[in-house]
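Of the protein chains in this complex, one is absent; all others appear in place.
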Amino acid sequence: MTSLVVLIISSALLLGITLWKRKSPAMLREIPAFTRLYRTLGLSVEDGTRLHVSLGSGSLLDTSGGSALAGLAMLRIIAERTSDSDKPVVASAGNPPLGLLMQDTLQAGYQAAGADELYIPTMGRVTGLTPFGYAAGAMHISKNEDVSANILVGHFSSEVALLAEASDRENVIMIGASDNLTGQAVLFASTQDALIGEELFAAGAYLNADDSHTASLTVQDILRWLVIVALLVGAFAKFAGII
Amino acid sequence: MRVLTAVIAIAAGSLILGGYFLPALADVQTLLLNWAIILAGVAVLVGISNLISVHTDKISRREKGSAYSALLVIGLVATLSFGMILRPHHSTMKIVMNGIIIPAEASLMGVLTISLLYAAIRLLRRRADLMGIIFLSTAALLLFGSATMPLGDIPLIGTLLRPWVTQILALGGARGILIGVALGTLTTGLRVLFGADRPYGGN
Partner (left out) sequence: MSDMIKCPSCAENNLPDQEFCQYCQTRLQPLTDPLDGADAPIKPGQAPTKKNTAELEPILPQWLRDARDSARKDDQQATQQNLQQPSQLKPASSAKDLLAGLQSQAGDDEEDDMPDWLASITGVNSKPIKSQTESFAVRWVELGGKDDFAKDESDGSSSDLAGLKSSEPQPDENNEVRDWFRNLGNPEQAQQPEQSDSTDSDLPDWLRVTGSQNEKSKSADSADHSESGVGEPPAGIISEEAESPSDSPKPNQDKSFEWLKSTVPATSSREEIPDWLSNDAAVPPAFTAAEDESAELKDAQSNGISDRLETVALQSPSSLTAVEDEPSGGISDRLKAVEFQSPIHTESEEKTIEPAQDADTLGWLDTFQAVSAYQPENSLAQVDFTPLDFAEDFQASDNMDGLFTDIPDGLLSTLEAPPSSLPTADTNSEAIAPDDQPSWVESMRPVDSDISELSSNFPADQTVESSGVLAGLSGVLPSGLGFAQMSRPKAYSTKLQVSDEQLAQAALLEQILAAETAPVPIASFSVLRTSRSLRWFLAFIVFVMITIPLFMRTQMFSLPVGVPMDVNGALQVAQAIPESAPVLVAFDYEPARVGEMEAAAAPMFDQMILLRHPHLTFISTNETGAILVERFISGPLAVHNYQSGIQYLNLGYLPGGQMGIRAFAQNPVVTSPFDMSLSSAWDSIPLEGISSLSQFAALIVVTDDAEAARTWIEQTESARGAIPFVVISSAQAAPMIQPYYESQQISGLVSGLYGGALFEQYNAGRPGSARAYWDAYSLGMLLAMALVLVGGLWNLALGLRERVAAGETQ
């Protein structure tokens, strides 16, 4: 029942705030990784290089599906924003169903930008079926595809260090975000700007996707405060022997 | 077509979600989940075909590293053929597993060890701030506490400090992060459920 209440509240907040955000744009705090990402998009277009968006090996059928969906949303935005680039975005994934959606998202992004011809099916790749196999296949993209930046958004574990290593060797900018704690720790140590925690899900709002992304950030903040209050109240109740 | 896909996606998601709360929808939820499991299995084949098409395309265009692509395609086809013909528990498949897959992945794990060491050493040059120092100090502490000395556990660090850090400090922070991730996952899923995000081809 608790989960149902949370779900209903979240849905109502999301819908209401989405409509409200259309009239009142939100002010977002500065996150260096997104500033870097925003600049990287422009740089790749200007210098005619390619962006590599990697969605990790998260499955759409488990809890890592949230990060996979966030990665797909970012891929859609990036594909649309870089549709005027000489070289289209190359995307990789380590999960076959995610690979299918990845190709579909790429195509939809180019269609939205009016550049259908830019879509090449092989630009969306499933590079491996295991996390390390996927990393081994994706780490060569930055070396052989004239990539200027690796954008990793999705479910990554410690294998993300291999991708960071490849980016470092090729002096390629790397922006990483993972829903996995191990992956976040590795990204924190390996990259200049790592997205920690729920910052992964803020990419759409920072890239000006639409109002729903901004509204979802507001909903997350509200729910976070509710969780904080619940934790404090529960701890106090436990300490007081009420529960 | 886009409307149809959106309707199907939203309906399927709503039914599966409703199955968690409404017993009447449990059977529908199970049915849809079984379909999803089958589709996921088929998607593996699609993913494999994508892998083959990407690398055959590189071979045909004689791109840089096309020799490795050829090796990959040959190995993939051979392994798939042996597995389907001989079954996975056959000794040949064990040889393939023990002689190729496991050593290759273990080697990657070894490389990962060096990469993580390298990243940790260079961390303070990249970000010489308090968080970097705390991060590195914690890592060094856990490394030291995980080992033993010739005379036994490292006193205080291995027996008390390391468990306290991993199970209290690190775990508390990890829980907070995971709660944030869960909230993000929740709102992302709701956006997909409402059709605001359509990673299935719709605009």
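To keep things simple, chains are lettered A and B as they appear, and every chain counts its residues starting from 1.
To be clear about the criterion, a residue touches a chain if its C-beta (ideal position, glycine included) is under 8 Å from a C-beta of that chain, and two chains touch if they have at least 3 such contacts.
Keep in mind it's a predicted model, so treat the numbers as computed, not measured.
Partners of the chain left out, restricted to shown chains and counted across the full complex, are A, B. Residue B:Met93 is the one among B:Ile10, B:Val28, B:Met93 or B:Ile179 that touches the chain missing from this view. Of B:Tyr68, B:Tyr118 or B:Tyr200, it is B:Tyr118 that touches the chain left out of the display. Of the options B:Ile10, B:Leu25 or B:Ala40, the residue whose C-beta touches the omitted chain is B:Ala40. Residue-level contact of subunit A with the missing chain is found at 36, 39, 59, 61-64, 129-132, 157-159, 168-169, 171, 173, 180-182, 192. For subunit B, the residues touching the absent chain in the complete assembly are 30, 33-34, 36-38, 40-41, 44, 87-89, 93-94, 97-98, 101-102, 105-106, 108-109, 112-114, 117-118, 120-126, 128, 133, 136, 139-140, 143-144, 146-153, 158-159, 163, 166-167, 170-171, 174-175.
One rule holds in what follows: only the chains that are shown with their structure count from here on.
Centre-to-centre, using mean CA coordinates, subunit A is 14 Å away from subunit B. Subunit B contributes residues 17, 20-21, 36-37, 39-40, 43-48, 50-51, 53-54, 57, 63-65, 104-105, 108-109, 111-112, 115-116, 118-120, 123, 126-127, 135, 174, 176-192, 194, 196-203 to its touches with subunit A in the complex.
On the subunit A side of its complex with subunit B, the touching residues are 3-4, 6-7, 10-11, 14-15, 18, 59-61, 63, 65-67, 69-70, 72-73, 76, 95-97, 99-101, 103-105, 107-108, 111-112, 121-122, 124-130, 132-133, 135-137, 140, 144, 158-159, 161-162, 164-165, 179, 181, 184-186, 188-190, 192, 196-198, 200-202, 204, 210, 212-213, 216-217, 219-220, 223-224, 227.
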